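A single protein chain has been removed from this complex, and every other one stays in its place.
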Amino acid sequence: MEPFRYERADDVGGALATIAHAPGAKFLGGGTNLVDLMRLGVERPAVLVDVSRLPYDRIDAGEGGSLHIGAGVRNSDLAADLRVRTRYPMLAQAVLSGASGQLRNLATTGGNLLQRTRCPYFQDVTKPCNKREPGTGCPAREGEHRNLAVLGHSEHCVATHPSDLAVALAALDAVVHVVGPGGGRTIPLVELHRLPGDEPERDTVLEPDELIVAVDVPALGFAERSLYRKVRERASFSFALVSVAAALDVADGKVRDARIAFGGVAHKPWRAFAAEESLRGASADERSFAKAADAELKQAQPLRDNGYKVPLARNALVRALLELA
Amino acid sequence: MAELAAVTLTINGEPYSLELDTRTSLLDLLREELGLTGAKKGCDHGQCGACTVLLDGRRANACLLLAVALDGAEVVTIEGLAQNWSLHPLQAAFVEHDAFQCGYCTPGQICSAVGMLDELERGWPSYVTRDVSSQPRLDGDEIRERMSGNICRCGAYPNIVAAVEDVA
Partner (left out) sequence: MSVVSRAIGASVDRIEGADKVQGRAQYAYEHALEGIAYAAILTSTIAKGAIRAIDAEPARALPGVLAVLTHENAETLHIDNGELAVLQSPRVSYRGQIVGAVIAESYEAARHAERLVRFDYDADAHDVVLRADHPGLYAPEKVNPGFPTDSDEGDVDRALADADVTLDEWYTTPAEHNNAMEPHATVALWDAGGLTLYDSTQGAYRAAQPIAEAFGLDPKRVRVLSEHVGGGFGSKGTPRPHVVLAAMAAKLVERPVKMAVTRQQMFTLTGYRTPTIQRIRLGADREGTLSAIAHEVFEQTSQVAEFAEQTAVVTRMLYASPNRRTSHRLVKLDVPTPSWMRAPGECPGMFALESALDELARELEIDPIELRIRNEPELDPESGNRFSTRNLVACLREGAQRFGWSPGGRRDGRFLYGMGVASSTYPARRAPSTAHARREDDGTFTVRIAAADIGTGARTVLTQIAADTLEVPLESVRVEIGDSDFGPAMLAGGSMGTSSWGTAVVRACRELAAGKDEATVDTADSADADEPLSKHAFGAQFVEVRVDSETGEIRLPRVLGVFACGRIINPKTARSQLIGGMTMGLGMALHEETVVDPHIGGFVNHDLAMYHVPVNADIEQIDAVWLDEEDLHVNPMGAKGIGEIGIVGTAAAVANAVFDATGVRIRDLPLRPDRLLGRL
């Protein structure tokens, strides 16, 4: 690692000020992704601003059953919160499916959303990578991409976003609260992460001097009937091949509403709007579920070796909906 | 050229006031500076769990923790687990059940198990908890899932589970 100055932020103003004035400064939350990447030489901040002790470590109830989750809330605490487990089981399961118990105790909500891709070329500074160094190429396209994107990729980048939490939040229409030098703003989570396009180096729409401070999860009654399914070849402690976050509202055998998002398939958590649209008003049976899955996945563009993700995503979604129906 | 920062923390009940290279991980602080080599470096990237210690009572990977970020923290390592000159029940159970072979992952396994049993007792669910809103039960599936952050290449898993079940 290269030397860096360490500062603990006493308040958000101080944190923002440091970031604004120190080139190459980064926020430090739990460190489980950033320290990892620093040791790999992928991230090389000159200054670390520790925001883990700012007062963003609470989960507060909002109107109508919504939740206001501080960005500093640790993954473990988020998953253990009884309100989360009861009102949004998919959210608890998503968090619990990620990493290991030890890592979940350290990782923060904000940091989890900003974790970077696990693409092996990105992670290795001795290999070319457009995300790390624009213009050097994407060796994954011709090389090893079995666990990379089938949706929304570009010729410059086929990386996937590894967060499970983000997938559930995407399904739940979460809203991210951000503060920066110019003030605060909100960003729907589905718009937080980008598709790679021509700028694969940019994972999110955040400016480098913006700090996530909270995530709102709106009330959604039928989210009590929701789940998160993570498909992986190892039974635990492993990134998804494909994952599904799903919530289903069924009455009289018909789907009134649905929320669906996929993980492991794209540069961002993939909210399945087309599948949801297909489901609304349809009968709650396997045929409709399959039709909805196909409606969403028909836009998939598999690479040479990851085509299996399409039937995998399809089957995982259908099974999830069958379990919820 | 190294940047330094001050930090005060407690390790196994002993207070330490230090000025450290900001890059120093808690793991390297323990192993290289303080002679507490019980926590092991297996991967240095949070991928194996051999470095697991207890941080403010919760299990954590020491390799990804920057020591300078731990001001005021209480760290317990494997060296701090023994009680009054005798082995912690988990340590004794590990020996009894042959829950280790080469022993390199063992301190991490034991610290992780201590943290894990506490999490279970507090009612934290896991990914395999059938109804995530309910109280999880202590069973083999739960223990296996919860201990999956500690890799054992020697394959002592079933004995580790037996040792943990014994103590739980």
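Order of writing sets the chain letters: A and B. Residues in each chain are counted from 1.
Heads up, the rule we're going with is that contacts are C-beta pairs under 8 Å (C-beta built on N, C-alpha and C of every residue); 3 or more make two chains touch, one makes a residue touch a chain.
Remember, predicted model here, so these are calculated numbers, not experimental data.
A.B. asks: Quick one: say which of A:Gly14, A:Gly65 or A:Pro120 touches the chain that got left out.
C.D. replies: Only one listed residue reaches the unshown chain, and that is A:Pro120.
A.B. asks: Extract the touching residues of subunit A with respect to the undisplayed chain.
C.D. replies: Residues touching the hidden chain, for subunit A, are 1-3, 39, 41, 118, 120-121, 124, 126-127, 139, 142-144, 146, 231-239, 241, 305-306, 308, 311-312, 315-316, 318-319.
A.B. asks: Using the touch rule from the top, list residues of subunit B that touch the missing partner.
C.D. replies: Touch set of subunit B with respect to the missing chain: 1-2, 21, 23-24, 28, 31-32, 35-45, 47-48, 50, 77-79, 81-82, 87, 91-92, 94-96, 98, 100-107, 110, 128, 140-141, 143-145, 147-161.
We take it that only the chains that are shown with their structure count from here on.
A.B. asks: Could you give the separation in Å between the centres of subunit A and subunit B, each centre being the mean of its C-alpha atoms?
C.D. replies: 27
A.B. asks: Can you tell me which positions in subunit A touch subunit B when the two form their complex?
C.D. replies: 1, 3-6, 8, 28, 31-32, 35-36, 39-40, 48, 50, 52, 76, 79-80, 82, 85-86, 89, 92-93, 96-97, 99-103, 105-106, 230, 235-237
A.B. asks: Can you list the residues on subunit B that touch subunit A in the complex?
C.D. replies: Against subunit A, the touching part of subunit B is residues 1-3, 5, 21-23, 25, 44-46, 49, 52, 55, 58-61, 64-66, 68-69, 71, 112, 115-116, 119, 122-127, 129, 132-133, 144-146, 148-151.
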